[in-house]
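Written below as structure tokens is the structure these notes are about.
Only one protein chain is missing from this complex, and each of the others stays in its spot.
What follows is subunit A.
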Amino acid sequence: MIEIKGLTKQYGKKPVVEDVSVTIEPGMITSFIGPNGAGKSTLLSMVSRLLDADTGEVLLDKNDVKKWKSTEFAKRVSILRQANYINVRLTVRELVAFGRYPYSKGRLTAEDNRFIDQAIEYMNLKDMEDKFLDELSGGQKQRAFIAMVIAQDTDYILLDEPLNNLDMKHSVQIMKILRKLVDELGRTVVIVLHDINFASVYSDRIVALKDGKLVKNGPTNEIINSVALREIYDMDIPIQEQDGCRICVYFNSHTTS
């Protein structure tokens, strides 16, 4: 279980994340949503120890994240950020193999190769596993990185806007795969999303941030309603049901500020 307790981060005098406490429920998809600059990515970075918090702590299984040995932590929690510019030439398979580093330290065993094969299979990358990353489209590259994280075989998978720059088809593909990871393999996924409707359709719980503060935290159906959304986005957003999914039709909404 991951517990976030009173996390605060300031850049200069401006607090980006202010006293946020959330518990990440295992076996679910939790989405972090909120307007630009709400501190979603910063919060995720602190949970995954990419960034040090000013005050507050993050606990993984009751132990402070900072006290975990970095390789042991890497076997439990993985993080994928949005910008992945790499200036070495790697094939898809080589990239995915890096996911096994916490276990094998670069000397791959038969078991490692099995995990790599599975991850490649899972992300439908089999036919391009020997292609170089710079030969792939944005969506394929994103899938390769997610495959690396899957090969890492962690209970917790944290993703920072994985749908950025992806078209509708690839976005849906990736969200379905995340759903499968949770439902079939029992993983826990925490994801920063920009598109409220992807959060509404695919996640179990939603954590909403605004100006660095936590404004809402609960099951998806408690958050996706016009009252709660007004508080988060300062917009009146009508909601329509479609096949049991709640869709926010925000395109013509009146903006209050």
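To be clear about the criterion, contacts are C-beta pairs under 8 Å (C-beta built on N, C-alpha and C of every residue); 3 or more make two chains touch, one makes a residue touch a chain; residues count from 1.
Following the convention adopted for this analysis, contacts and distances are computed from a predicted model.
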| item | value |
| --- | --- |
| Missing subunit (named according to UniProt) among the choices "Na(+)/H(+) antiporter subunit D", "Iron chelate uptake ABC transporter family permease subunit", "Cell wall polymerase" or "UUP1 family membrane protein" | "Iron chelate uptake ABC transporter family permease subunit" |
| Sole residue of A:71, A:109 or A:124 that reaches the chain not shown, by the stated touch rule | A:71 |
| Candidate in contact with the missing chain, chosen from A:38, A:80, A:207 or A:224 | A:80 |
| Absent-chain interface as seen on subunit A, which is shown | 48-50, 70-75, 78-81, 84-90, 94-95, 98-99, 101-102, 105-107, 149, 152 |
